[in-house]
Structure formats: C-alpha cells, structure tokens
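Just one protein chain is left out here, and the rest sit where they should.
For reference, chains read A and B in written order, and residue numbers begin at 1 within each chain.
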Amino acid sequence: MSSLEKLEKIDRRIVYLILIIVVAAVLLRPIGLPIPISASTKKYYDAINSLPPGSVVALGVDFDAGALPELGPMLEATLKMLFNSDKKFVIFSLWSGGPAVSTIYLNKLKDLIESSGKKYGEDYVLLPYIAGGETAAAALAKDFKNTVKNDYYGTSVDKIPLLKNINTAKDFALLITITAGTPGVEEYLRQWVSPFGIKFCVGALGVSAPNYMPYYTSGQIYGMIQGSRGAAEYELLIGSPSTAASSMDALSAGHIVTIVFILLGNIVFVLRKYSRKEVKS
Amino acid sequence: MSSTFLNKELPIILIFATGVIMIASYFVSAPEIYLDPLASNLSQAASLVAAYATILGIVTLAIIHINHVVKRTKGQWIYSIVALALALLMIVVGFIGELGTHPYFIWLYQYPLIALDTTIYSLLAFYIVSAAFRAFKVRSVEALILVVAGIFVMLMNAPVGAAIWSGFPTIGNWIMSVPNSSGFRGFIIGAAIGAIAIGLRVLLGKEKGVLGRS
Partner (left out) sequence: MAISTDPSVWVAALLTIMAYTIIYKDNPLYKLAEHILVGLSAGYLFIQTWKMIYKSSIVPLFNGSGILFGGITIVLGVLLFTKFSKRYGWLSNISIAVLVGTATGLTVRGYLFAQLIDQVKASIKVVGNLPPLDMFNAILSLIMVVCTLSYFLFTFEQKGALGWLAKFGRYTMMAAFGAAYGGTVMTRLTIFIQRMQYLLFTWLGLA
C-alpha cells in the first residue's frame, strides 16, 4: 500500500482524536478572537429594544434537549434582555421540551428576576406544551387563551393578569421563536405572520439558518440569530458574554480542522488520480 | 348505514368538510353560521387529537419493548427493561404535585436526559469531520461550487475567518443572501405549489394514503 493510499484509508478514530485534542486545547487556552456583529443579529436586538414600554412579547421556546447547546444561550440572552427591559412576555412552546428548558433557564436567572422586580403572572408567564404543530400554532393565533387553558403551574389563564387582554396573535407586539425546526418558523409564518401581520424574529440553529434566509431577505422574518455564532454576537450586544461567546475560539478551531480535512482529502484525491494516470501511461 | 360508508366514505367526507371550514374561515366572514368559532374549535380539537396520537405512539413503543422482555429477545430484552423502567420513573415523578413541575422531574430532564441527548447529537460532529476527509471530493463543477460555498460560509460563521481576511465574512454573507437564499426560495416556491396541489387532492379524497390505506 502506498503512503497516499494509507493516508486515504486512515482510521476514522485518528480523525476523531485530532478533533478532540484541537478543540480541548483551544478551550483550555482561548485566543480571544474578536466577534463582529452581523446585521441579522442586530435587527433581532433592535426589534426587542424598540418596542414601546409594556409591550407583550410572545416567546416561543420551540426546542428540546438536543438543540440546547446552540439555542440555550439564545434563550438565556433573550430572557436576560427581556427581564432587564420594560417589556412583558409570554413563554409558550410547540415542542414538548420547551417547558422544562424554560424552567431550567428561569431557575438559572432567579437572581436577575428578583433584582428586576418582575412579577410572575403580571410581567411574564410560562405556559405548558401545546401538541399539534401547525394546528396548535393556528389555534393559539386565533384563540390564545382557550387553547392553553392553564399556565404551566396549573393556574387558569383567566386568573393571570398578563393574559387578560391577550386573545389573538394581534395582541402581541412581537413574536419570537427560538426553534430547532418543525414546528417552528414555517408554521408561525403561515398561521401568525401572514394572517395577523405580526413582527417576527427567529433564533435558529446554524443548520436551519440557510433554509430561513429566503424569509429573512423577503422581510417576513425581521431579525434572526444564526446559530451559536449569532448567539455569541447577541450575548455581546446585551453586554453579557456567556456560554456562546466563550465557545467561539473552539468553534473556530473546529471549523479549521474541518476545512483542513476537506482540503487534505482533495489533495490526496488529486495526487492519487495523477499517480494512477502515470501508472497507466 | 353500511359499513363501507363508515369505513371509507365518512373519513373522506370529514377530511373535505374540516378542510373546507379551515380554508373558508380565512376568506369569508360568516357569523350567522359561527364559522370563525367553528374553525377555531376545530384547530384546538385537531391539536388534541395530535396529543392523543402522541400517547398512542408512546404506548406502541412500550408494547414493542414489553414484547422484547416477554420474548427475552437476545441482546435486547435487558435494555428494554431499562427503557421501560426509566419511562415509568419519569412518569411517576411527573405525576407528583402539579403535572410535570416537580423539581425531581426537572432534574431528570436537566441532568441525565440533556447529557445523553446532546452527547448523541454531538457524535455527528465526528462523523461530519470524518466525512469531510473521505467524501467531500471535487469531482465536478457542481462539487466544486458546493465545497467553495461551504468553506466560505464556514469561514463566515467562525470568527477566525474575519481574523484571517475580512473578505471571508463579506463573501460568506453574499453566498447566504444571494445564491443560498435564491436556491432555497426556489425550493420553497416549488414545495408550496406541490403542497397546495397535494393538499387539494387530499381534501378531494384523491389521496387515500393519508388514512393508512394503500
């Protein structure tokens, strides 16, 4: 076997080990590369920031455990911004993981909630999971309170002051979904944005952001956080760099490893092609 | 009523009627026949049917594992006991106090479930890097475009791209907002036309497969 052949048939576990070593090394010795802010993240921030005081935001926590590493920081930063602002918000979820994920972050931000003076039920509320995907999105948009009936802790929606004037999607000043896929962006576009004309912002996985670009460039999505990179930008924008920002150097290292392997794979491929041609001639 | 009517025609009539109510409520206002509340109640009811269907799925999963345990399927039945026991544990803890709010229930989600779910998802990082080396070969113009677009977008996403050359994020952004956006827009428009056509066929009873019949 030639050395090129050996390289081409390298044990995949060596590739895995290289990735682990490079990422661990950069995590332990971060470089501190600057993180420029993109326009789509800035618009997400502006959308919340520019709302009049007392506006009610619909915050869809539409993901579960698997997407937590990328979307968790977005949710945490969004909650921090909302708790530090004069806006009110309703957390709901078309994904079963939403209530548990929201509870974890609300517990994490306990001190901030206390210092912000925000009161549960008056300034923010956590609703349970609503099954059904598209039908659930439509039901919420048309008749919000009748669809959920109770908050996550079992209190009837009629007894929650914040929900007193919330009947349809029109009663929210902004819709945000932090979503791992379906149900998510497209369901809200079809059932909330298009029929009710509500302003819409999205926190998307890096893998889904390219799919949502047509909606962002068309203006149907106003602002969008794109993956963990976007989350890091947003953390910087709200002045509270956290998990996402601290992982950016390792993310760069991981990308470089991937690109080097793509290039290396192609160099070996081309060299092998030429060496075969030479043998033939 | 004949069994053929109940079995075959009633579901198709129901699909047509419910579908038409949902479409009509969007275009016409007919308070005299309570069209809007009807449509609203219908979407709430459909969400609940979807919830029952989820329970059906979980019951089916449990039956599969119970069968493994009963039949002592080699190399599986012990794992099936583990799956069933943990599902039961989660359900029992979930029923303590207000459904699904007990701190132990959240703990089971926050520590074991999140750790396992994210770890299993993260395995794809290894496979994707390995595949980058083995399979991402430039054999045609199309493959070249794919690789080049991928690399520019990666260098836009990773802060190191801007540190190497400020052009990387600029070009990456352009790829995202022009060729990528146009490509996916083409898919969206095509898929929308397809979905509308299929949707109309479903409503008219031409697509019987939706009811699980061939």
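The rule is simple: contacts are C-beta pairs under 8 Å (C-beta built on N, C-alpha and C of every residue); 3 or more make two chains touch, one makes a residue touch a chain.
Treat the numbers as computed from the prediction; the structure is a model and nothing was measured.
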Inset, instruction - Give the residue, chosen from B:I33, B:I66 or B:L124, that touches the chain omitted from the document. - result: B:L124
Inset, instruction - Give the residue, chosen from A:R13, A:K164 or A:K273, that touches the chain omitted from the document. - result: A:R13
Legend entry - subunit A residues that touch the omitted chain in the full complex: 13, 16, 19-20, 23-24, 27-28, 66, 68-70, 96-97, 99-100, 128-131, 133-135, 138, 147-150, 154, 186, 189-191, 193-195, 205-211, 213-214, 217-220, 226-229, 243, 246-247, 250-251, 254-255, 258
Inset, instruction - Tell me where the left-out chain touches subunit B, residue by residue. - result: 6-7, 10-12, 14-23, 26-27, 41-56, 58-59, 61-62, 79-80, 82-91, 94-95, 99-100, 105, 107-126, 128, 141-143, 145-154, 156-158, 172, 174-193, 195-196, 199-200, 202-203, 210-212
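Note that only the chains that are shown with their structure count from here on.
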Inset, instruction - Provide the residue numbers of subunit A that touch subunit B in the complex, in ascending order. - result: 10, 12, 15-16, 19, 33-36, 38, 64-69, 97, 99-100, 103-104, 107, 128, 130-133, 135-136, 138-139, 142-143, 146-147, 152-154, 195, 206, 209-211, 213-214, 216-218, 226-227, 229, 248-249, 251-259, 261-262, 264-266, 269
Legend entry - Residues of subunit B defined as touching subunit A within the complex: 22, 26, 36, 39-40, 43-44, 46-51, 54, 98-101, 105-106, 109-110, 113-114, 117-118, 120-122, 125-126, 128-130, 132-138, 147, 150-151, 153-155, 157-163, 169, 173, 176-177, 180-182, 184-185, 188
